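Only one protein chain is missing; all other protein chains are in place.
For reference, chains read A and B in written order, and residue numbers begin at 1 within each chain.
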Amino acid sequence: MRRANLNLTVSYAILGLAALAILLPLYSILVVAISPQSAPAIGLGLPADPQWSNFAAAWAQGNFGVLIKNSTVIAVSVVAVAVVFSVLSGFAFSMMEFPGKRLLFLPLLVGLVLPFEAVILPLYYNLRALGLTDSPLGVILPEVGLYVAFGTLWMRAVFAGVSREIVEAARIDGANAMQLLWIVLIPMCRPAITTLVVLFFLWSWNEFLVSLVILQDPLQRTAPAGLGAFVGEYLTNVPLLAAGAIYVALPVVIVYFFLQRYIIEGLTQGAVKG
Amino acid sequence: MKKESVESTGLARAARRAAASMAVAVLALSAGTSMGMVNDDPVQLRLWTVAPKLNRDGYQAVIDRYRAAHPEVEIALEYTESEAFLRTYKLVMSSDSAPDIIECPQGQSVMGPLVAAGLVIPLEPYAAQYGWTDRLSPSLVNQARMSDDGRSYGSGTLYGLPISGNVIGLYYNRAKAQALGIDPEAFATMADVDAALAAAKEAGEVPLMMGNVDGDPLAKLWEGVVSAHAVPEAKRAFVYGRAGARIDTPGVLAATQHVRDWVEETYIYRGAPGLGRDDGVARFARGEGVFMGQGTWYQGTLAEAMGDNVGFVLFPPAEAGAEPRASGSAEKPFCISSKSRHPEIAADLIDFFGRPENAQILYDASLLPIAPAEVDGDLPIAGQVLEAWTAVLGAGEGGGLTLHTDWATSSMGRTLNGGLQELYGGRIDSAALLARMQHDWAGAYAQ
Partner (left out) sequence: MSLASDIGAARGRRKPQRALRPQREGAVLKSGIGGRYAPYLCIFPALAMSLSFIGFPLAQTAWYSLHAWDGISAPEWRGLQNYAQVLASANFQQALQNVGVLLVFFCIIPVSAGLVTAAIISRRKLPGMGFFRSVLFLPQVIALVVTGMAWRWMYSFEGVINQILTAVGLEDYTRIWLGDFDWALLAVGLVMTWVASGFSMVLFLSGIARIDSSLYDAARIDGAGPVAEFFAVTLPGVKQELGVAVTITLVGGLRAFDVVYVTTAGGPGTATTVPAFEIYVTAFRDQAVGQAAAMAVLLTAMILAAVLILRRIMGMK
């Protein structure tokens, strides 16, 4: 009994410390954002007279509504396309045997390891030839191209972890490949797929370099790229910058907290006896 | 209040223009190959700038003025912050959607490739037509001259026209300086600056505010001190890449040692190595620190934040009586894209920007106009900055502008900024820093 208590204390202590380390920098941004523009906070104490009006000022000056809309369009499209493509190819690489399997996996591996800076210049020229610069598609396509590499690897690992009996049972019942995938595997692996959805959404939302290079038009920019411009404009107004930073981070934090309920649901569903 | 309403109408205008240009694009597409339609289009010009909002408001005001006289010309002012600009300008300028006018940093590394690839046009005919070379300071105009292969600048063909300039000097907090009994306007030599810094430290103030994580603010201070110690011609030759030029001269060495001494005396804000560039400026604006060595590009920001509590003087010479001089340059020249369909109108607009009658507008937007003109400043700092600017422009044979060292080669900025951080940290000495810079230079001009 005492030992269990000790374990419990240690567990909470570890998690508590970790959570504190995570929250401290985020909290400090909030403190700065609501501190007076003439005297930005440097410590952790809440300002005596919180300036919530900084948020209104940043919103008015930073065009964040448009930025957030642009980021949403791009991130949602990337997630939809990249997840479907990843599930399909992950399925093939985990469940099927075919000539050239190893060879065909190689390009995806390259996509997994490649630094995006390495391809950004040729990418721009190619997209321009296709007339896709300054269009959301010009950002969506390369991001899908990059993310399917991880997606394939991830789905391959997930499907490979599905117990063999289940797959064999499905085969005995006469399921073909598509039925196996849609009726058996996808429902079973929903938590893992949801995780993939969340990851792709976050990566796409926070992608900086691609949108900066491909989208020149300020009205097309994504939120993080737009924040860069905002920093350039209001460089000495530190609380306003912090408020702008919160606008860029907040939508994705909300999406995360919303979607993770599904992950938790899926996780517990899988963890409690099947 | 008033400013906001101006801004919002400006935005609405921009939106309308964007919509209009989109509609035209759609029309052009649907019209297919019927090129005859071009004549009926209104003239549309796009000006691509990296100027921050304060300056850009001035650009817009000049544009509005131009439009009042030429209602048939539509002009869109497009903005990208300069870091993003450097990532994309080549791609944009070589695309079919290149803007007509680009505000492009002079020198081999940025403007050079555009010149070499023929993406910006020579402006000689327009210079003759509008009399730029007779009317405007050659020390500024010449910075937009390049060899046609884009490998050297400072002479050769004219590829752009700068409409403003900048110098590095000492900003100071008037209230603090007064309390300490310091009168920066009376500085005769660098010894006076040393004494003022010592007095500030003595009084428990931060003598020099700075945030140097990014590396360049210390380089700006260094540039200022170098202009006090070194001969302008020698430094210009180094930046322009003239054969046999050297940076490791006794003057520059003395200046570098001077900066190192300031570090050792802890005159520079102790937290500087870990503070962002803009955070440093913000702190000075909020009243931390007596002095800050920086360029006039912060003038507007500081005036806005500090009102008439901020002052500006040039670094005084090391030896009394020398001509006024400063590290400074023309601001990014306006160049015309070779893809522009209306180069002559673009040139007319550029000329308009540089006319004396528009100098006041630019000046009010915190720019130092290229055209010498009688302009009034409503804040004391504006008057001081203008005084410094005209003094430097008028000084000596080739003017007192010594240019910025980081333009000497494409990697010089990094060599200098990183090297100065190492000098600050006591990792290398002054001579080693200059040797490194000379080595960088020699490598770049080896062929």
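Side notes on the structure shown:
The rule is short, and it goes like this: a contact is a pair of C-beta atoms (placed from the backbone, for glycine too) under 8 Å apart; a residue touches a chain by one contact, two chains touch by 3 or more.
Not measured: the values here are computed from a predicted model.
Note that the undisplayed chain, when the full complex is considered, contacts A, B. Considering B:78, B:124, B:214 or B:233, the position touching the chain not shown turns out to be B:214 (whole complex).
Which of A:188, A:215 or A:240 touches the hidden chain is settled by the complete complex: it is A:188.
Those residues of subunit A that touch the chain absent from the view are 3, 7-8, 11-12, 14-15, 18-19, 21-26, 28-29, 32, 42-44, 84-86, 88-89, 91-98, 101, 104, 107-119, 121-123, 126, 141-142, 144-146, 148-154, 156-157, 159-173, 175-178, 180, 183-184, 188, 191-192, 195, 199, 202, 205-206, 208, 223-224, 227-228, 231, 241-242, 245-246, 248-249, 252-253, 256-257, 260, 263-264, 266-268, 270-274. Touching the omitted chain from subunit B are residues 86-87, 90-91, 93-94, 109-110, 112-114, 116-117, 119, 212-215, 270-276, 279, 410-411, 413-414, 417-419, 421-422, 424-425, 427.
Heads up, the rule we're going with is that only the chains that are shown with their structure count from here on.
Across the interface of their complex, subunit B is touched by residues 38-40, 121, 124-125, 128, 133-134, 212-213, 216, 218-219, 225, 228-229, 231-233, 235-238 of subunit A.
Of all the residues in subunit B, the ones that touch subunit A in their complex are 18, 52-53, 78-84, 87-88, 91-92, 95, 97, 278-279, 281-282, 285-286, 301, 305.
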